[in-house]
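Removed from the display is one protein chain of the complex; every other protein chain stays in position.
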Amino acid sequence: MTLKLDNVSKTYTLGAFSGKTLRAVRNVSFDVRPGQVVSLIGESGSGKSTVGRMILRLTSITDGRISLDDEDITTLRGGDLKGYYRKVQGVFQDPFSTYNPIFRVDHVFENIRRSYFPGVALSEWTGRLETSLRSVNLDPGLVLGRYPHQLSGGQLQRVLIARALLLDIKILVADEIISMLDASTRIDVLNLLAELKARGLGIVFVTHDLSLGNYISDTTVILRYGAVVEMGATEKVFGDPRHAYTKSLLAAVPQLHHRWEDEGFGDTSMPVELPTARGDAPKLTAVEPDHLVAG
Amino acid sequence: MTVSGKDEPPPRPLAPATPAVAALPAAVAPVRRRNEALYYALRNRKLVIGFTIVLVFLLIAIIGPSFSRHEPLAYDGPPGIGPSADYWLGTTMFGQDIYSQFVSGLRASFLVGLFGGGLAAIVGMFIGFIAGYRGGIVDEILSMLTNIVLVIPTFAVLLVVAAYLSVRGIGSEAVFIGFTSWPWAARAIRSQTFSLTSRDFVDMARLSGRSTLQIIFGEIAPNMSSYLLLTFILLFGGAVLTAATLDFIGLGPTNGISLGLMMNYSVMNAALQLGMWWWFIPPGIAIAAIVGALYVMNVGLDEVFNPKLREA
Partner (left out) sequence: MLTVDNLSIAYRALSGDVLALKNASFSVADGEIMGLAGESGSGKSTLGRALIKLDNRMRHVSGTVSLDGETLPIDDDRAMIPYRFKRVSIVPQYAMSALNPTRRIGRMISELLTSRGMDFDKLRPELERRLLLVDLPVEVLTRYPIELSGGQKQRVVTVISTLLNPSLLIADEITSALDVSTQKAVARSLVEFRDRGFIKSAIVITHDLSILAQMADSILVMHGGRLVERGSVKAIVDAPMHPYTKHLIGSLPEVGVRYADRKLAGVSGLNAALEAMSSPDGDRDRPLREISPGHWVAAWGQA
């Protein structure tokens, strides 16, 4: 069940008549295989969340092709799209926005039941819910029947993962799912993702935090202004970065036991690269097996 | 700067043996949402007073006619007498029982309000939800439609309609009001829907395979239920007032009686100059009181739903 992105692009038109376009994502290609975690790493404006949304078909794809197991999902609609969501699901950044605040958290499960398991008896369904919640280390009794504001961010995110697991998903898109959580809960959710990966789930891990990406991913894709600048096996990209941007990113990561080495302040050019002035993505060349660099 | 509720979890059960961490009180007691609304509702003077007034008139409209001793339009009684034992609110210039007319008229007003306002609410919701949720070209077309209807001079249209329909009833009046007063409701609902559609929980519902209608009525509308209620109340009040106005200038139903019609007749027959206050004051007060009370109720309800508006 491989998810394949082939030259995917997203272009927004600004205003009805201005003719200006914003190329948010440019020619991005990568694969996600079962049991593989792919990190999409980038700063704000890099297009990483847009890629995640395109995989989830929440944003339309302007150019290129996304396929799951060779089946083109780029323009699926209606029942076919619903079927796609049985295999691919997502969790977002802000747990308190992902839940409809006027309903209990059970509502997210109810929606799944109504869409995909209408015939299942209530007792059987409750059993499945409990199994799913336990598999994400949550006690069903402490979670079911509660309102979102009564639970912590970590619990809410894990409930969403449990929801996704009710379907037999192959790919999970995790878009900055831990950036709003406490340090300790972050680790727990990360470790959970690693466990799920070991059980065969493919994960697209969107983040701006390099150390998190490094912790659990097998493959790393570095995005800048919508285009891939470097990608490959995580140890190769982090261990032997070739692109100037990757190097500056790594040099900027604050670490406990190393001080920043250089003296600069970071990107100081002005004006900032305008998103409307972007050309085609630079071509990627392989510098070694499983390690591609732009330019 | 206030404490952000998002970063501060409520005392969360870490592990059975460990007492919960003392947390800042940003997120507090377990849910009492509906009870909380009711609690504040019962304490809001505007809401209570407004509601009581409307309720009183409604009861009169429902029960009143069973006490009528005469047909509203029958020329039974002595013409132009004031309130008396037999004719509680006196009679018209033509000897019609004003009490009877009044309670029937009240009924008619409430009915027009309900159906006219209700129809406007339904059309407004339909258009507002779809325009707000879909956006894009659908929104542009629906907004254009809304603007056109908004700009139509309803009075002129009504004159034309009146010319064609020689017999008009309450039903057609309600339909007319319903189809001409929905635009502002559609606009308001559209903008609320816009802001809710961009929330993550709508995306999550899409990922759960929910259809457009299921999302609109399952996720978005419940989230704006208080707003919809406020909108309906305003439409109801507006319909009552519009109907009264139309009746007053003679463009209302051709049969039956209504408060506006009573005002119309009383003015046409110089009731003011003749001092027959019992003819125009009851219907006038009733219209003003009902519509006013509805608007006041609305303000009160807004305060109940919107904690920031509360004074206390």
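Lettered A and B in written order, each chain numbered from 1.
The criterion applied here is as follows: a residue touches a chain if its C-beta (ideal position, glycine included) is under 8 Å from a C-beta of that chain, and two chains touch if they have at least 3 such contacts.
All values reported here derive from a predicted model rather than from experimental measurement.
S.K.: Touch as defined at the start, partner being the missing chain; which of A:Ser60, A:Thr75, A:Gln255 or A:Thr285 qualifies?
M.R.: The one listed residue touching the chain not shown is A:Gln255.
S.K.: Thinking of the whole complex, not just what is shown, which of A:Lys87, A:His208 or A:Arg278 touches the missing chain?
M.R.: A:His208
S.K.: Considering the whole complex, which of A:Ile216, A:Met231 or A:Ala294 touches the chain not shown?
M.R.: In the full complex, the listed residue that touches the missing chain is A:Ile216.
S.K.: Against the chain that's been left off, what residues of subunit A make contact? List them.
M.R.: Interface residues of subunit A facing the absent chain: 43-44, 154, 179, 182-191, 194, 208-212, 214-216, 234, 238, 248-250, 252-257, 259-260, 264-268, 270-272.
Keep this in mind: only the chains that are shown with their structure count from here on.
S.K.: I'd like to verify one number: the distance from the centre of subunit A to the centre of subunit B, where each centre is the average of its C-alpha atoms, in whole angstrom.
M.R.: Using C-alpha averages as centres, the distance is 46 Å.
S.K.: Subunit A touches which residues of subunit B in the complex?
M.R.: For subunit B paired with subunit A, touching residues are 5-7, 9-10, 12-13, 27, 30-31, 33, 199-201, 203-210, 218-219, 222-223.
S.K.: For the complex, which residues does subunit A have touching subunit B?
M.R.: Residues 56, 58, 81-82, 85, 89-90, 92, 94, 96-103, 108, 111-112, 114-116, 139, 142, 147, 149-155, 160, 180, 182.
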